[in-house]
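This structure is in structure tokens; I'll ask about it shortly.
Every protein chain of the complex appears in place save one, which is left out.
Up next is chain A:
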Amino acid sequence: MLLNVIEDEEKWLAEGIASVQQNALFMHRALDANNLRDALKYSAQMLSELRTSKLSPHKYYELYMRAFDEMRKLEMFFKDESRHGVSVVDLYELVHHAGNILPRLYLLCTVGSVYMKTKEAPPKDVLKDLVEMCKGVQHPVRGLFLRSYLVQVSRDKLPDIGAEYERDRDESSVMDAIEFVLQNFVEMNKLWVRLHHQGPGQDRDKREKERSELRDLVGKNLHILGQLDGVDLEMYRENVLPRVLEQVVNCKDEPAQYYLMDCIIQVFPDEYHLQSLETLLAACPHLQPSVDVKTVLSQLMDRLSNYASTCPDVIPEFLQVEAFAKLSSAISKVIEAQVDMPIVGAITLYVSLLTFTLRVHPDRLDYVDQILGACVKKLAGKPRLEDKRATKQIVLLLSAPLEKYNDIVTALTLSNYPRVMDHLDNETIKVMAMVIIQTIMKNSTCISTADKVEVLFELIKGLIKDLDVTTADELDKEDFEEEQNSVARLINMLYNDDPEEMLQIIYTVRKHVMNGGPTRLPFTVPPLVFSALTLIRRLQAQDGDVVGEEVPTTPKAIFQLLNQTIETLAVVPSPELALRLFLQCAEAANDCELEPVAYEFFTQAYVLYEEEIADSKAQVTAIHLITGTLQRMQVFGVENRDTLTHKATGYSAKLLKKPDQCRAVYACSHLFWVDDQDGVKDGERVLLCLKRALRIANAAQQMANAARGSSGPVTLFVEILNKYLYFFEKGNPQITSNMIQDLVELITEEMQSDSVTADPASDAFFASTLRYIRFQKQKGGSMGEKFDSISV
């Protein structure tokens, strides 16, 4: 059915075009023969084709353009009086005889334009005459095209400033031109709006589509006005704009209002808009409630902010006309007037205003805060936003200042910023929190006071704690980890040179992250601990400057805080992490020479080892960490050290797997021999450890033999040999060259026995160890002497 309509339309158009061409051909012949009578006759017949009602505006336009092009030839003929011998005045009378009104009016417009060009009549009279006579066609489509023809053919004959048709160079003739276009505009708009009310209701969609196609014919008048030099700022502000707006408001038609507002904004220059903002904005609340005012205003603000950014010297003018205040109040009025406007509409308006402000007045934070405040007011008393589009707009609203200032610190000074966030749903709060953190990271912004940290953590609370119970499980693990890693990174961006303030920052962060619950603490506690340890080391470094016992910022106080903080991790449970952190703290306490504190941290670590770390792999890692840390501790007195080393060796010997046991035990040997000036040097106990390791290695071999029929590789023995060599070189009197010789032989033997699985790696390891011994022997000097008795 629709297809038929389209086919029919094509057919009608083709017929129309054929007829236009045919009549045009006759017209050409008449023109060639300078036959005015025939020229008029055939042109009228050609123009009669435009009387059709069967074509959609698009098709009608095609037909119109055919006739239009032909009429230019007729116009040139009219101009050349020598060819037809009739004065233009008589010609103007003559064409009145055309039978039908539509062709008659097209001909009149054409002659009229020639008439004006010859300057034989005041343009004013001709224009007035024509614009009045066109009222004779009240069919919307035909009327619109006729009037658009009128305005096009008279366009370059309009009396304008500097134009050759401006007769007396006085303002009145410019006014004539403006009057003419305005009147034509009003008439065209009426025709256009009327189309809406014509015909049966079921064709409404089709009619609206047709109306939409026709809109540029109406808008063209505004374009012509915009091109007239006579329309200067004053003329525009005092005369043209109020009259155009009057028509726009009074037509009470939604598509017309939307389109024409858009046209006004686009066809007149920026400067005019800036200087007539009040008038233009005053019209907005009077538009139909369904008009998309937010797009209209956004376009206006876009234009103005482009204007400000391309010509920065006009910014004082923006201030002078109080552009911000006017736009802001217009937006409130529109929101107030359009009670049914969805919340997303209101927020979109604020986003545009904010974008405008950030571009035009980047220094006016108060403006930014005002906009956020207005937004809060609009959101107040409403339930949390569920509308996805609305929350998206809020994210835009909140992200814009961050992007502009590249600096969260600025945003933190905006009092309404967190209040806007309060209205977001949990998911969006998180999105926003990530945006905030990413901004900080991107710009490496340092947040330097506890107050700001407090505000910041309030803003990103969506990442810091569970906002409600239900969401906790839904989150994708990867997303969650990314979020929490971001928070961890953020904690490292909080810094102040002043230790007191830094401590306050740490307290603030601690207060917030402690609410994070078991899943978040493992991410957030480590950066907090390291941040505090950094502070401790800083205090330690400037030790001399600290005066008085009263200073609250002492390493001791911070260690206490850390102890409590890490304890929470143990409960989470995340014992392995807690153990590492305790050891880190112990080492820091060592550097501060706080023996009891260090001892306490070790105790904590041991308790965790004994009570919480059950997994054997985790135990191996833990025991090596413990041994490694303990080895570096210098703060302990003999008694404390003995207790701790004794425990550590005990743990080592009790590991599950023999090879693990062996390695842990020989590592313990280092606890008794610290290679610096005042370090412990207990050669006997070193030897004990190594012997014990050897025994365990033996046992491991035997067990392997029993269980699998072949013993494991000799790697463990080679490792122990290396330990022997180390202590031998360091001058441990208990380690003799004989012992090394024996061990080398033992390994060689083992390797030759059939029961041992050949392993290239351990063979190579042993070979290079032997090479090392040879190298030391050949070195000469005291070391060479020492190695002399070993033969390999």
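The rule we apply is simple: a residue touches a chain if its C-beta (ideal position, glycine included) is under 8 Å from a C-beta of that chain, and two chains touch if they have at least 3 such contacts; residues count from 1.
Methods note: contacts and distances are computed from a predicted model.
J.: Have a look at "Ras-related protein Rab7", "WD repeat-containing protein", "small monomeric GTPase" or "ER membrane protein complex subunit 2" and point out the UniProt protein name belonging to the hidden chain.
T.: "Ras-related protein Rab7"
J.: Touching the absent chain in the whole complex: find that residue among A:G199, A:P269 or A:P573.
T.: The one listed residue touching the chain not shown is A:P269.
J.: Using the touch definition from the top, which of A:E62, A:E322 or A:D366 touches the missing chain?
T.: Only one of A:E62, A:E322 or A:D366 touches the chain omitted from view, namely A:E62.
J.: Among A:Q198, A:Q227, A:Q320 or A:Q564, which one is in touch with the chain left out?
T.: A:Q227
J.: Given the contact definition stated above, which residue among A:L25, A:V89 or A:A767 touches the chain not shown here?
T.: A:L25
J.: May I ask you to list the residues on chain A that touch the chain which is not drawn?
T.: On the side of chain A, residues 12, 15, 19, 21-23, 25-26, 28, 31-32, 45, 48-49, 51-54, 57-58, 61-62, 64-66, 68-69, 72-73, 76, 100-102, 136-137, 139, 142, 152, 155-156, 162, 212-217, 219-220, 222-224, 226-227, 229, 262-263, 266-271 touch the unshown chain.
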